[in-house]
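With one protein chain withheld, the remaining protein chains of the complex are depicted in position.
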Amino acid sequence: MAVLRSAPLRHLLRGLVSAVIVVAALFPIFWGLMTSLKPARDIVTFPPSLLPATVTLEHYATIFKAGALGFLLNSLLVSAGTVALCIGLGALAAYGLARFEFPGKRAVLVAIIAVMSIPVASLLIPTYTLIAEIGLVNTHVGLILVYSAYQLPIVIWILAAYYQSLPIELEWSAMMDGYSRFQALWKVVLPLSRPGLIAAGLFVVVFAWNDFVVAVTLLSSEDTRTLPIGIYNFLGFYGREWGPLLAASMVSTIPLLVIFVVLQRYFMAGMTNGSVKG
Amino acid sequence: MMDGQRTPFQAYRYLLPALVLEAGFVFAPLALSLFYSVHRVRYYQLGDFNGVQNYLDVLSHRLFLNSFLVTCSFSLMALALTFAVGFGLALFLNRDTSGSILLRTIVLLPYVIAMLVGSMLLKWIFSTDAGLVPLAAAWFNITSPTILADPDYAMAAMVANGIWRDSAFAMVMLLAGLRSIPPNLILAARIDGAGSFMIFRRIMLPLLRPAILITLIRLLLHFANVLTFPLILTGGGPNNATETLALRIFRIGFEDFDLGKANAMAIVLCLFNIVAVILLLAVFRKTRGGQSL
Partner (left out) sequence: MRTKSKLRLAVLAMAGALLAPVAALAQTVTMWTFLNPASETPRDRALKQIIDKFETANPGIKIKVESQVWFTLAEKFVMAHRSRSAPDIGWVNGENMGLLVNSGVAEDLGPLITSKWTPALRQDLVLPQAYEWVKTGGKQVAVPIMALSIVLFYRKDLMREVGIDPAGIKTWDDLAAAAAKMQRSNGPNVERWGVGMHLSTDKTTMSFGANALAAAQGGKLFGDKCSALLANENGVRALNMQADLIRKHKVASQESFAYTLDDVIEQFIAGKVALASSGNGRFGNVMEKATWNGKELGMLPWPSLDGKKPGPQIMSGWFASISKDSKQKEAAAKFVAYMTGPDGMEIWAEPGGQVPLFKSVFDKPVFKDAKYDPLRQLSQMWADAEVWLPAECNAARTFVDLNTATQRVVLGNVDPMAALREAEAASAGRQ
């Protein structure tokens, strides 16, 4: 290090910055978590108290009684399906983009940007109309297809960048060993890209897990309902129910957080090579 | 590439499934949206063809220019600050100490919590009459501003919401970019006597370009299209100071039930977005040959 001044001062500064980061990022969520543990009557008191005077789990009981477990499973199914489809199609398409020069390539690249440019809300009604036309209203399949279509562009982009960073010689040698191009992709490129696939998958899962607008438009019955709809439902006609609302959102955050923590290593590494030449 | 010359359409074997999905679930609805935008569509009832009337109505509305400017200023401020904060975080948390890993996870929390809930919590906290800001202000012995009732503060609150939620996205993308820089490259530069700043400017920045580009474009489009922040945090107010184009589209479509106009406006916003991305790419290209980013 060229500029190593006083070590204790650096430590102090680092600690200070860390503290600011923690407070800024965490405070609203901490406030939400504490609120979710307060009895209903204590929630909107003024002046607000940060910590609950009495801790209760009643709101957590409420949400599970309201079917949160089923919604959670539906969300898992839809998110998993979306990730699978996005990664499957994205891995293929990205390969096409990364390894070939072909007529229309520019158009495909423009289309990727274009799809990301569309405000989702404006597509809701047309999408509903089309999904209804093919009989997929109120099905998880319909939702998975729509989510995948929205998220595929970013997946392709990230993966194409990743593939480009891999030495093409590996594929050549695999093909000389008698692999077809598909087999080379499947057996050589994809295993090497695992971190990239995980990274792309994580972005997709955050969207699919938290989406409300598309889900509430396409789904109508309780047995297909995903967790965000369950959360929004606590914005009741007779008033907001902060307790269950926040309890549900805390619960819904946990799976994503676990995924991030567990896969953090892959996640970082996944983007690593990917962005070198992207 | 050799491959491409031999079989020019081979790539489509890989692209086809993705293209079919996009065609079915993005471009077909988009075509329908275009179709709606040149018709009268009230209360979800398709009416007569009315040409560019919806576009004229939308563009000539008293509040259109306001929304356009609000969208621009929000997007640019949020983009610049979120990117800066995200970059700072990435540099700060680059090392894999347990402290950094914990901090990275904490920073991700605002990104993974449901957007609506995040914005609701922020509104509660910012509220002068019910929230925590006035308490904090009293603690520091200052009079708290009425954040949500003041046009400038309300915009600042919305930008803050953006930074709070999306810095994590920028951090992750840039952190990943940083990791891709071969350590020996930096080591070699150091042995040659390059200072930290020099290394950052001459080695890190150029190698980070792709990551920076993906991050900027993704964030720009996200901020230009985001509905939750203005809808939940500020309601577009006060005095329309935070009414973005996305919010207007939502209100015209789902509160006035005028899908013709809403879709016309959505198409306009989509075109703006594409122009914005093209501008961003142009700026990016221009700097390629330059000394620094």
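The first chain written gets the first letter, and so on, giving A and B; residue counts start at 1 in each chain.
Rule of thumb we're sticking to: contacts are C-beta pairs under 8 Å (C-beta built on N, C-alpha and C of every residue); 3 or more make two chains touch, one makes a residue touch a chain.
These numbers were taken from a predicted model, which means no experiment stands behind them.
Trainee: Counting the whole assembly, list the visible chains that the omitted chain makes contact with.
Mentor: In the entire complex, chains touched by the missing one are A, B.
Trainee: Among B:Ala130, B:Ala156 or B:Ala189, which residue is in touch with the absent chain?
Mentor: B:Ala130
Trainee: Given that one chain is not shown, which residue among A:Leu76, A:Leu109, A:Val216 or A:Leu257 touches it?
Mentor: The one listed residue touching the chain not shown is A:Val216.
Trainee: Would you indicate which residue among B:Val52, B:Ala149 or B:Ala282 is in contact with the undisplayed chain?
Mentor: Candidates B:Val52, B:Ala149 or B:Ala282; residue touching the omitted chain: B:Ala149.
Trainee: Need a quick check: the contact residues on subunit B for the chain that isn't drawn.
Mentor: Residues 20, 23-24, 42-45, 57, 61-62, 123, 127-130, 134, 138, 143, 146, 148-149, 151, 154, 234-240, 243, 251-252, 254-258 of subunit B touch the chain that is not shown.
Trainee: What residues on subunit A make contact with the chain left out of this view?
Mentor: 40-41, 44-46, 66, 77, 81, 125, 128-129, 131-141, 145, 216-217, 220-224, 229, 232-233, 235-240
The working rule: only the chains that are shown with their structure count from here on.
Trainee: Along subunit A, where are the residues that touch subunit B in the complex?
Mentor: Of all residues in subunit A, those touching subunit B are 1-3, 17-18, 21-22, 24-29, 31-32, 44, 46-48, 50, 85, 88-90, 92-93, 95-97, 99-103, 105, 108, 111, 113-123, 125-127, 129-130, 145-146, 148-150, 152-154, 156-158, 161, 165, 199, 206, 209-210, 212-213, 228, 231-232, 245-246, 249, 252-253, 256-257, 260-261, 264, 267-278.
Trainee: Can you tell me which positions in subunit B touch subunit A when the two form their complex?
Mentor: So the residues of subunit B in touch with subunit A come to 1, 3-5, 8-15, 17-19, 21-22, 24-26, 28-30, 32-33, 36, 44, 89, 92, 99, 101, 103-118, 120-122, 124-125, 130-132, 135, 164, 172-173, 175-177, 179-180, 190, 195-196, 207-208, 210-211, 213-214, 217-218, 221, 225, 227, 246, 249-250, 253-254, 259, 262-263, 265-267, 269-270, 273-274, 277.
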